[in-house]
Every structure is written in C-alpha cells, then in structure tokens.
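One protein chain omitted, others in place.
All chains are identified by letter, namely A and B, in their written order; residue positions are counted from 1 within each chain.
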Amino acid sequence: MSLILENIDHVVNGATHIEGVNLELAPGSFNVLLGRTLAGKTTLMRIMAGLEPPTRGRVLMHGEDVTRKSVRKRNVSMVYQQFINYPALTVYDNIASPLKLARVPRAEIRRRVHETASMLHIEHLLDRYPAELSGGQQQRTAMGRALVKDADLILFDEPLVNLDYKLREEFREELRELFKARNCIAVYATTEPNEALALGGHTAVLHQGRLLQYGPTEDVYHRPRDVLTAEMFSEPPINVVPAIVSGSEVTFDRNVHFPLNQELAKLSPGQYQFGVRASHIGLERQAKDDLELEVRVDIAEISGSETFLHVRNELFHLVLHLTGVHEFAVDQPLKVYFPTHKIYAFDRHGDVVHIPARPGAH
Amino acid sequence: MNKVYNNRAWFLILPMLLLVAFSAIIPLMTVVNYSVQDVFDANTRFFTGTEWFEVMLNDSALQAALLRQFAFSFTILAIEVPLGIGIALLMPKRGWQASAVLILITLPLLIPWNVVGSIWQLFTRGDIGLMGVGIRELGYAYNITRNPADAWATIILMDVWHWTPLIALLCYSGLRSIPDAYYQAARIDRASKWAVFRYIQLPKLTNVLVIGVLLRFMHSFMIYAEPFVLTGGGPGSSTTFLSQSLTTMAIGQQDLGPSAAFSLIYFLIILLVCWVFYTAIMNSQKDKTTQGGA
Partner (left out) sequence: MAQITLKALAHSYSPNPSGPEDYAIREMEHVWHQGGAYALLGPSGCGKSTLLNIISGLLTPSDGQVLFDDQVMNELAPEERNIAQVFQFPVVYDTMTVYDNLAFPLRNVGTSEAKVRERVAEVADVLELTSLLKRKARNLTADEKQKVSMGRGLVRDDVAAILFDEPLTVIDPQLKWKLRRKLKEIHERFNITMIYVTHDQLEASTFADKIAVMYEGQVVQFGTPRELFEVPAHTFVGYFIGSPGMNLVEVVRTEKGVRAGTVDLVLAPPLLNAIHQSRSRNIKLGIRPEFVKVLAEPGEGTYPVEIDNVQDLGTYRIVSFEFAGVPFRARLEEDQRLPERKAYIRFPEAWLSLYIDEFRVEVGQ
C-alpha cells in the first residue's frame, strides 16, 4: 500500500489551506507531519483520510485514484488530540467496535482485542469504562481502536498534546516499536520538532499550507533545503544571523569580522544568512577559531536536565541549548562562543548553500 | 474558487424547504393575500391595496388593545426577569435539595394554558376560591369581574406564577456554568456580594437572559387562553389583549380582510421588537473605544 498525493490544493471560502502539495508515502512507512498550528497538518490528514476532498489534485492509494472515495469505503483509522472513546462501552467493547462493524467472527475479535490491548499495556483494564481511566489510559484505548482493525492508513493528529511529558516520553518510544512490525502507512502530526526526531521514520515539514521538505527524518534535520525548514525543524529554533562575505572575511554584528575558513571559502562575496544550532553555541571556547561574542542574558529557561539560554546584543537575539542546569541572572553580561565550522549558510533567497560536515556522522 | 462537487446534495434540503413552506410561508402568504383584498364570496373579490392596513391602524379599539398589550408585556417582564434571577440565585447548588427545588419550581410550567386560566378562575372566586376569599377576609372587596385593577393584577400575578419558573430555570443553568475560579478570584479581590452579582453572575447570564426575555416577550404578546378563561377580556375591555381582539374580529365577525391585515401588523411588531432588543443587547457587548475607565 503506498499513498500518493498529487498537486493537492485546498481552498475553503477563498482561504488557501493547502497549496501544491506533492507527497509519496511508502508502504509500511512511519511519517511525521511537522508544522506549527495552522500549518495545514490536520487538513492534509483529512484529505488523506478522505474526510474532505481536495479542491484540486489527486489522492492515489496503491495506484488507485481514491480522491473522491468516501472515508467509509477506505480502510483508514484516526487518533485525535482529544481522547475519543464511546463512554457507554467498556475498554474491551471500545477496541472491539470497529471489528464488530466489520462483522468479524466473535472468537477472532476476542483474540485481536486481547492482542492489541496487551501491546498497549491495557489488558488489565478491559472491563473498565473510559470515565474510570486516566488520560494516558484513555488515549491508549483510542489507539487500540485504531490499531485493531489492520487499517491501510493510520493517522495520528497530535495524540500526545494532552498528556504530561513523562507519559509522552513513554508513548513515543512505544509507538516506534508498535509500527516496526506493521505494514500500514502511519502519519503522525505534531508541532514539536523534538517529537519528530524522537519518532524517527520520515518527516514532512509543513508551513502555511506548503510542503517545505520531505525525507528521512535525520536527513531533513541535518540537511535542510532552506532557512525556513531549518527554523521549523529545530527546537529551540536554529539561530539565524545576517552576514556579509567579502573577499577573504565574513562580517556580522557590524564589527565582528572573521577570516573565511576552508569550508566557507567557496562562498562567493555577498549577503548571507548564517545559521547556527542552539546547541552548537557554547559558554567555553571549543575550537581555536571560535568567535567570541559579548551578550547579555535575556532569560534562562531550565527544563530539568537542560538549559535554554536566551541572550541578546544590540543586533540580534541568540538561543543557546546547554546540557545540565545553569543559572543566570537577567541582564547578566556574558561571553558566548560561536563555532565557525558548524555554520549553515543560506543565500539571499533562503536556499541553503553550505551545510557543515557532521563530526559524529557514521 | 469554491467549487460545488455534487449538485445532488441540494436535494437533501428539499424536505426541509417543503416543511418550511407548509408550516410558515404558505399560511403567511394566504394572510398576505387576504390583507390586500376584499373578499365577498368565492368568486367575488376586489383588490384594496393598503386600505385594510389604514383602517386597522386607525381603529381605536385595536390601538387600545395594542397599548394594553405593551403595558402587559413590559410589566410581566419587569417582574419576571428580576424575580427569576433572584430565585435562581437562592436555589441550592447541589445535593438532593437542588433536585427537590428544581422539581417544585418546574411544576407550573407543566400545566396547559387554558387549565392555568381555569385554576386561577377557581382560585380567585369570591365565594369558594382560596385567594378570593382570603383577600376579602382581609377587608378588601376583591372582584375581578367588576374591578379592572383587580383583573389586571390577577392576570399579571397568574402570568408571573406560570412563567417566572422558566426564567429561573434558564438563569439557574447559566449560573451553574460559571467556573468556580471566578468566585474564588472575586473573593481574593475582596469583591462584595453585589459586585460578584454585577460583574460575574449577571454578565455570564446575559446570553440565557436574552433567550429568556425574547421567549417571554413573544409568548406574552400572544397571550390568549389564560385571560380568556379567567376574565374573558373584561371587565369591559380592560383585559382584552391583542390576540383576543384579533380572534373576535376574524372568527366572530368574519372580517377576513381587516383581520389579515392586522395579523401582519401584529407579526411585524413582534419581529421589530425582537430585532431591536437583540441588536441592543449585542451592541452593548461590543467594545466601545469611547468608553474609558480613567
């Protein structure tokens, strides 16, 4: 089963929600749709599911044109943000419901419900009602309903948003495992770049209804096509600073100059945007040619084991992603080090012209 | 731009259109038809234009009925709305008491209109009615068939008794939907009981009150059965409201043309008042940049 979207446009009341999306999802693939709120993730999923026909373009499932085929005639399941279950049915009956509709024999239903429930670790809850479950258990039940019927296409619309972060961590890992052995296409929408990275598979980056880039997740992350993709697919967002390359040196921040190193030497003179990942800027000098910048602290956001340090000077605002907990006072002056060999260069149109080599790549 | 994929979908709304046509449009058009003609028999009719409308608008009996109608509607609204809010505020919030009070409050709403009239007719009788006898015992010569003021007061009392529960129920549901955090915030802000009512409860009740007031206004403007049974429109014509005048004219006197014209005027009045009221409420919720705090 492969799913192909061809030149999809979607316009509602004159407002373009999806524009010129071409996407081909391979059989058995796990795909992440990454984008901010209103990027078009949900709309695209609804089009894939057949809940809404696109204004223009074709949807091909296994080579067959299903653009106008109703969702009822396709073999699709969907899991939503809200925990949607039948309140009057037990967990068992909730999970069994799609099979009952398909008139699967009773013994077969029993076998498959138990199999699915044990996969999702809710076998001990089969006699309970949704109202008696925690949020995480309710979402597991909803997932069970989606997984039990052997759909060709399973869609997840930000299923973990309403769970707390410890549960999210667990779910992400399980999801990867769950789909390893399956032959259906999974599509998972999220607003969080780190969730996309944790889930792996393939990632499609969406922005304002357009598809920016699609490919293996690591590839899209490490080799973004343009500055927008790099910004959308990084959390905290990649730092972008304007830079001027002239002859043998680079200027940014007006008075900060540094000589072009070997990697950047191929850039022709002109204006660029340089991108540096938040985790690549450090508080200590890592290499001889690191650039020293004087900045002030805006705020240090601490996330248990990590620190996101927002700093600024007159011209720009940078975010540093530091491992461990570091405390800073607001407005504290600071020196940060900018690695010149880990710079992405984007031209005036935002297209990537230089990607740094990855030291740990294998 | 926005393409229609399947024109057959329009057929789906056909039953709805038919239903509306039979229930509203066709009867209304019949009335419009009569209102501009003078009908003698099945074959003889003359086009009269706006003549019937002019006659009706100049009819002093109808003008008086219209005034009485407005007086009645506004009086009962002025009593029922504050009273309903008050009752809702006093109702218990949870537990079995809440259910018990809810049932008691709802009882009058379950009684049909003409039965309400009959009940009150018996209730207020001077010889055997509990209220009639009671008031007379207190030394007041209470008589709804002789004294217009007594008749008026009784009809208003009856309407208040019958319909305040509706307002109270609507408000009760509105109050229940206010999250606890609002009350907590108000306590922390040291707001007085009155301020809590004025700035939290009343604003949150606006929407249900709009529905309540519109319903009660339309209802009361069409009031017919209760006063008809209770006072028969009297004494004299002191409690003859619009719908009763109209009925007398249309059914009693077979004046189809004028009564059709009057029906339309009646319809337009209700429409107009509702629209004015609704627009006023909605406008009051908008941001007025001229209105400052400082």
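In this section, a residue touches a chain if its C-beta (ideal position, glycine included) is under 8 Å from a C-beta of that chain, and two chains touch if they have at least 3 such contacts.
Since we're looking at a predicted model, the values are computed, not measured.
Just so you know, the chain we are not showing touches A, B across the whole complex. Of the candidate positions B:44, B:58 or B:192, contact with the unshown chain belongs to B:192.
Looking at B:12, B:138, B:181 or B:280, the residue that reaches the missing chain in the full complex is B:181. When the missing chain is restored to the complex, the residue among A:115, A:301 or A:351 that touches it is A:301.
On the side of subunit A, the interface with the absent chain consists of residues 36-37, 164-166, 169, 191, 193-194, 197-198, 200, 218, 221-222, 234, 277, 279-280, 298-305, 310, 321, 323-327, 330, 358-360, 362, using the contact rule stated above.
Within the entire complex, the positions of subunit B that touch the omitted partner chain are 179, 181-182, 184-185, 187-192, 195, 199-200, 203-204, 285-289, 291-294.
Going forward, only the chains that are shown with their structure count from here on.
With centres defined as mean CA coordinates, subunit B is found 57 Å away from subunit A.
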